[in-house]
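All protein chains but one are shown in place.
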Amino acid sequence: MTIQLTRRYSFAAAHRLHIPRLGEEENRRIYGKCNNPYGHGHNYVLEVTVSGPVDPATGMVAHLGELDHFVEREVLEAFDHKNLNEEIAAFRERVPTTENLCIEIYNRLRSFPAARLARVRLEETSLNTFEYSGETDGSPS
Amino acid sequence: MTIQLTRRYSFAAAHRLHIPRLGEEENRRIYGKCNNPYGHGHNYVLEVTVSGPVDPATGMVAHLGELDHFVEREVLEAFDHKNLNEEIAAFRERVPTTENLCIEIYNRLRSFPAARLARVRLEETSLNTFEYSGETDGSPS
Amino acid sequence: MTIQLTRRYSFAAAHRLHIPRLGEEENRRIYGKCNNPYGHGHNYVLEVTVSGPVDPATGMVAHLGELDHFVEREVLEAFDHKNLNEEIAAFRERVPTTENLCIEIYNRLRSFPAARLARVRLEETSLNTFEYSGETDGSPS
Amino acid sequence: MTIQLTRRYSFAAAHRLHIPRLGEEENRRIYGKCNNPYGHGHNYVLEVTVSGPVDPATGMVAHLGELDHFVEREVLEAFDHKNLNEEIAAFRERVPTTENLCIEIYNRLRSFPAARLARVRLEETSLNTFEYSGETDGSPS
Amino acid sequence: MTIQLTRRYSFAAAHRLHIPRLGEEENRRIYGKCNNPYGHGHNYVLEVTVSGPVDPATGMVAHLGELDHFVEREVLEAFDHKNLNEEIAAFRERVPTTENLCIEIYNRLRSFPAARLARVRLEETSLNTFEYSGETDGSPS
Partner (left out) sequence: MTIQLTRRYSFAAAHRLHIPRLGEEENRRIYGKCNNPYGHGHNYVLEVTVSGPVDPATGMVAHLGELDHFVEREVLEAFDHKNLNEEIAAFRERVPTTENLCIEIYNRLRSFPAARLARVRLEETSLNTFEYSGETDGSPS
């Protein structure tokens, strides 16, 4: 009996979408106002889904406290109230779009020991959400 | 690395659920107050999910502006502030239930060129939601 | 000890904003797409606030069941799944804007016997809300 | 053309997480404040998803009234405004975690005759959600 | 320049509405299913509003950390994951309706030193909210 647990977190961060090797005009064309030179920010809502059998003794798929502790240590501590471009190593070379942020968070969480990481869902605004479940369908991981 | 982007839109429309070849009583039995003769309406919330690899240069799965423009042109312009029974050709012969509306929207959006249409989700009220992902499992499209 | 109780209801209705004595163009200028000839509709969210002392015996300001019954009978039965222009007498002569709808609902609810009607709040979409508390500030009723 | 309908319900219940054969300290370690001796409670939000072809005549996957009646009779009547530990037979032997509650609800709803039960999703608080879709992937039911 | 700050908290608790000196039938008539003998529970959402001038140096009306600490100590520690009837002294003699709970919380918070307590708003379910601002209109405190 596999059950999925989804836990909701949030963090506030600043970022700027910009590809250094392209010119201002090209960046503006690709990213619009997200390319504004001084940056802007969001309240990101993060939903982490883990999946596994229910422990017959405790009736739990994973201990919420453990999951919170893991997400806090691997993700929130690094990203909350930070500037993604300036303070996260992964975004020195990659543009901190929400797509890339979602994959970065997935990779930081995939080693959660108590249950299998099934999915990371990241809301950039109430209108845009991104979801990543690891490798493409059917591919080995 | 396949990622899903879900974008949220909304439109307001009127409709009436009614099968012309059946009598009043039979229609009332099937549709209840949704069969009211003068129609009623909803704020439909539409979530469009597209899926694809993240472009390594831009870090994006699809350009939000392009998706917005496509959904605006193919769906919102036709449906927003309209009467579905009177103004949408597809509903001259089919009842404009939210199921049929969801499939109609999916079909209008499946040719989105920049990423694969994965799913259309349509909220009729905060209590009812319908979701369509194209053909039945395993069937060719 | 005056306390306020706010209870949330909803109803779905169709309407068209149109002033018959003005021409098509003038109506279009005033109401934009809300003037579409075949009507459109909304899921209206209605919040009714009543106010009064807490009954020392029961600990309640008003019985929720009584309030529900009153709102059902005075408002929801008449408005839910209806066409406001065609089926509500008050809107034969007044345009069924959400402003006028909010005032009409307030007037239908002001005689609630068990507590004083303090305010009616009506959400037309998640972006627009209207609120009416009766007479203008300081005026006698 | 398979479509999914998700309908949202809610119920309020009390529970206590406690394994009788373990000591107080061990229970406290596992369940934290959810082990409080006098119980606590939640507003559970239940989303039931059923799936099936759209009836070409009615344009519906299932009749909402029928689904509501079934969920009311099989789940809400038993669980709403109840104490899960004291009043639900299934939780005399199993701990009423939201995982177990989600599975119990799924089992009560799987015989819904008008469409296939696809998924039960149960929100314990706005931060925690559990989802169960029946057997593990690929297993016969 | 008076500004209002509203901060949102939540807690989960069990309660039963029952007046011991009245009979079962009378209690059932007044409280309906809220009178169920084994209790039930809710996720209460608490909004605390404080009001005051903006400090010209810091630009703040009150320090969020101080407010959180105060609400945690005076309210959440006592009420979260508790049974209101059994574990809160105030509800030994008064019925723990949300009206009474709202007033009890207001009284516990009124001595907040850093800004004036303006209002306590308590959501029992997403459909019912109660609000208390202290004394009756125009009365001296």
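Here the chain labels run A, B, C, D and E in written order, and each chain numbers its own residues starting at 1.
The rule is short, and it goes like this: a contact is a pair of C-beta atoms (placed from the backbone, for glycine too) under 8 Å apart; a residue touches a chain by one contact, two chains touch by 3 or more.
All figures in this text were calculated on a predicted structure; none of them were measured in a lab.
A.B. asks: Among the chains included here, which ones are touched by the excluded chain in the whole complex?
C.D. replies: Across the whole assembly, the hidden chain touches A, C, E.
A.B. asks: For the full complex, which residue in E:Arg8, E:Lys33, E:Arg73 or E:Arg92 touches the chain that was left out?
C.D. replies: E:Arg8
A.B. asks: Which listed residue, A:Ala14, A:Leu64, A:Ala90 or A:Ala114, touches the chain dropped from view?
C.D. replies: Touches the omitted chain: A:Ala14.
A.B. asks: Determine which one of A:His40, A:Arg73, A:Arg92 or A:Arg110 touches the chain that has been left out.
C.D. replies: Here the residue in touch with the unshown chain is A:His40.
A.B. asks: In the whole complex, what residues of chain C lie against the chain that is missing from view?
C.D. replies: The missing chain touches chain C at positions 17, 19, 30, 32, 94-97, 99-100, 102-103, 126-132, 135-137.
A.B. asks: Residue-wise, where is chain E in contact with the chain that is not depicted?
C.D. replies: Looking at chain E, the ones touching the missing chain are residues 1-8, 53-54, 57-61, 63-65.
A.B. asks: What residues on chain A make contact with the chain left out of this view?
C.D. replies: 10, 12-15, 33-34, 36, 38-43, 80-83, 86-87, 125-126
One rule holds in what follows: only the chains that are shown with their structure count from here on.
A.B. asks: Applying the touch definition from the top, give me the chains sitting in contact with each of chain A and chain E.
C.D. replies: Common contact partners of chain A and chain E, which must touch each of the two, are D.
A.B. asks: Of all the other chains, whose mean CA position lies farthest from chain C?
C.D. replies: For chain C, the chain whose C-alpha mean is farthest off is A.
A.B. asks: Please identify which chain has its centre, taken as the mean of its CA atoms, farthest from the centre of chain E.
C.D. replies: Result for max centroid distance from chain E is chain B.
A.B. asks: Roughly how many whole angstrom separate the Cα centroids of chain B and chain D?
C.D. replies: 28
A.B. asks: Where in chain E do residues touch two or more of the other chains?
C.D. replies: Residues 126.
A.B. asks: Between which chains is there touch?
C.D. replies: Listed by label, chains in contact pair as A-B, A-D, B-C, B-D, C-E, D-E.
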